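For this depiction, one protein chain was excluded, whereas all remaining protein chains were kept in their positions.
Naming follows writing order (A, B and C), and every chain is counted from residue 1.
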C-alpha cells in the first residue's frame, strides 16, 4: 500500500484526490492547504488527515506527493519533496521563471526521484488514440501540425496579471502537444497576437489572441491558434498531416443528440471547459503515475517536458514582443 | 447511512456494486451469490460481507437490495424482498413469464415498497437529454419514432434457448424506450422477423432479425428494427419526428479521432457493447435509485414499466408467430 | 442526330427538356402541352416547335418521346407512343390504376419498344454509389433496409384527392428503392398510418404518416417510414444492414458551412425538396435514357418496375385499410 500526501485542496487538488483514492494499492494519508477549511473538507471526504507540509514530508511512510497548490508554490514544494526523497506528481507549470524551473529539473535529476508533470492532455483518450495511430504509421511521416486551442472566456484580469502571459498560461499545453505529437524539437518559432476581446487585457500587458508558427529541426511545420474567448465553448482540436493522410482530434460533446428544425441541423457545443473536457485525462494521468511508481511503467511526462514547454513559451513571448522569428538551435 | 445488500456477483452485479459504493450516504454491507468465490471477491473489493440471502433480508439494518442474479431468480428474490419490506432495485426482466411478472408488480403495489426496474437506457446522457428537449417542446408534438437496436453478435445458442426469444431478450429495452419517449401506449403491434445469420438460431425456435411496428392510442407510429449482428458494433440509435422537427440520438464513440487517407474519411465504430455504451447510464440509474430513496425524487422506472414492456414483447412474439397484427386496446 | 418530342411543359417537363438538350446527338424538335403558353415558352427557349401530339407521333423523324404531362394522361399517351413505335421515357406513375398500368406494360412488351420509367432516385449520385458498393460486396449480403422518406409539407388537399393516396403518391418511389436496393421481391407487406398534421387530409380519406414493413422472399426485412411534413425539409435517407456492415445514404445539403455559437453547432438543413435534391438525378436519368437508345446500354428502370412498385402501393393501401398483413406470394 503506497501512502500519499496531497498539497493543495482547491479545484484541481480535489480532482486528483478523487482519482487517486480509486487506484488499487494507493491510500490518501495527508492533505495540506493554506486554506484550513478546504483541507479539512477534502481530508474528511476520503478519511485522510490534515497536516502541515513538513510533517507529511517527514513521514517515511509517504511514498509520493501530489503538488496541486498555487503556481508560485510549485518550485519550493517540489524542491522540498525532492530533498525528502519522495516521488512527485506536480501540476504544470513547474514555475513561471525558466531558470527556477531548470533548477528544479536539475535537482530531480540529481536526486533520481520520479517526477511527473501534469500535462494531462497526453492522457486524453482521443489525443492518445491519435498518437498511437500516428506512431503505428497510419498516415506515414508527420509533416504538419495545426493546433486550435481556445478557452470559452478569459479569467479575471487580476489572474492574468500573475499568469505569466498567454504563452505561459495557455499555450504551454499546446507546446507540449507539439513536442509529443511530432516527437521533434523546435528549430525556430514565430509568434504574433492581438488583444481583441477586452482592452483591460492589453492594459495588463497581455493579449487574448495568438498565432504561433514553429519549424522543427526536421523541417516539419506547426501552427497554433489560440483565443481566450470562443463563444461556443472550449475548443480543443488538432490535426496532423502526414505523407499518407491526416489524423484529426475533434472536440468531445456532452451528448450525441442531433436536432433538425427549421433553423438547421444542430449538435451539442463542445464540453464546456477543461474540467469537463479532460475529466478522463485527469483520471488516466493519475493511474499512469501510480503505474509508473508501482508497476515500473515508463513515465510519459517528466519535469524535463515542463522545462521544454516553458522554453517555447518564453521564446514565443519574445517573438511576439520583438516582432521577429526566434532561432532556437544552437 | 443506508446499508445495502447485492444479490448476484456476476458481470452486472459488479457494475452495480461499484456504482453504489460511490453514492454518498450508502454502504454496501452484504454480497450474496450461488458462486461463493465470485461473492467473496466482490465483497472483499468493497469491504462487504458474504452472506446468505435470508440473512441479508432478515437484517433490519438493510434498507435496500439490488437484485442482479440470473433472470430465473428475479421473481423469487423480489417477492422475498417485498415480504421483508426492503426497497428494491431489480435488473430487467422481472420474469420471462408475464403472469409471474404481474404477480410481482401486484405484491410490490400491495406492500407499497419502492421497486425500481433496471431499464438503464432511460439514464443514458444522450437519451435523457433528448427526452428533456422533447418534453420542452423543441420539436412540437411527437409523431413518429424510429428505433435502431442492434447487437454486435449473437450470444451462444444455449443462452438463446432460455432467453425468452428475441422480443423478450433484446426488444424489451426498445419497448420501454418506446413507452418512455412517446409517453403513450400501444394500440396495435405488428412484428415480423427472420433468421439470417445462423441456422442454429432458427433451430432453437428463434430469429436474429426483427421488424416491429406499433401504432399508439393517439395515432403515433413507432418502428423498431433489430439484429443480433451488426459487424460494426453495438448500434443504439433512435429518432423522433415531431410537428416542428426531429431529434436523433446518435451512437457514442470511444474517441473523436478522424482519419483521412486514400481509402476515405473514417471515424471510430460505436462503443463495442452495452457495458461500454451504457457505462454512464448504469452509474446514473444507481444514483437515481438512491436519490429516490434518500431524497424523495420520483422514481423514473418502476416494476410496472417492466410489466408493460413484457406485455409488448409477448404481443410481438404472437404477432410474429401468427403473422398478424395484434390489437392491444380493450 | 435523334429528334425528340416532349409532352408536357410544366415543372418536370422543363427540367427534362433542359437536360435533354445537353445530350450529344439529341435534338428537341417538338413540345406539346394543353397549356399553349407553357408549350410556347419552353419551345422558344430551346429552338423547338410547338405541335399537337398526333403530329409529333406521326413524324417519322421523331425517335423518342418524353411523357411529362399530368398523371391521368400517361397511359393514353404511352399507348399512342407505343402504337407509333417510339422509344418512350415516361414520368412515374404509369397510371394510378393497376390494371391500366399492366395493360401498358403488356403493350410495351408486345411492341418491343424501349420504355423507361422516371424513377429518378436510382440515378441519384449517393444512392447509385451505395448500390454499386453493395453489389461489390462491401457489406456482404443485405439483410435489412430502413427507408426514411419525408416531404417538407403536404400539397393542397385538392391535389391529394386525386393523388391515389399516400402509398401510390409518395411511397411508390420507396417501393422502387426497396426492389432496386435489395434486388428481391416482397413476400408479405404490412402497412399502418395516421393523419397527424391536418384533419382535412383524413377527411379526404388519406393519411399523412405511414409505416410499412416488407418481408422478402429471401427473408430480408424492409421498413419504410414516411411523413408529409418534416419541418426541417426534404428527408431522403436509407440504410442497408448487411452481414458485414452497413451502408447509409445521408441527406444532401446546399452548403458545407458549419456554425458554432452559444446555441450549438449547426449545419444546413437538407436540400429543400425534390427539384433541388434530385437535380443531378434528373440530369443523369436522361443521359441514361439516351445512352440506352444510342449506345445500347441496358435500361435501368423499365415500365415493369413501374407496375411492380404500383402493386406494392396497392397492397400497402389494402393492408392499411384492412389492418392486416398482405401475402404477396402466389
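What to note about this one:
Operating definition for what follows: a contact is a pair of C-beta atoms (placed from the backbone, for glycine too) under 8 Å apart; a residue touches a chain by one contact, two chains touch by 3 or more.
Remember, predicted model here, so these are calculated numbers, not experimental data.
One chain is not depicted; across the entire complex it touches A, B, C. Among A:45, A:80, A:229 or A:279, only A:229 touches the chain that is left out of the view.
Contact with the chain not shown here comes from a single listed residue; of C:6, C:247 or C:313, that residue is C:247. Check A:32, A:114 or A:190 against the missing chain and you find that the one touching it is A:190. In the complete assembly, the contact with the undisplayed chain comes from A:209, out of A:51, A:209 or A:317. Residues touching the missing chain, restricted to chain B, are 230-233, 235, 259-270 (touch as defined at the top). Interface residues of chain A with the unshown chain, by the touch rule above, are 139-141, 143-144, 146, 148, 150, 188, 190, 192-197, 209-211, 213, 215, 219-223, 225, 227, 229-232, 235, 241-246, 323-325.
Considering the complete assembly, chain C touches the hidden chain via residues 125-126, 129-130, 133, 138-139, 244-252, 254-262.
We take it that only the chains that are shown with their structure count from here on.
The minimum number of touch steps separating chain B from chain C is 1.
Between the Cα centres of chain A and chain B there is a gap of 40 Å.
Taking each chain's centre as the mean of its C-alpha atoms, chain A lies 57 Å from chain C. Contact with two or more other chains is made by residues 259-262 of chain A.
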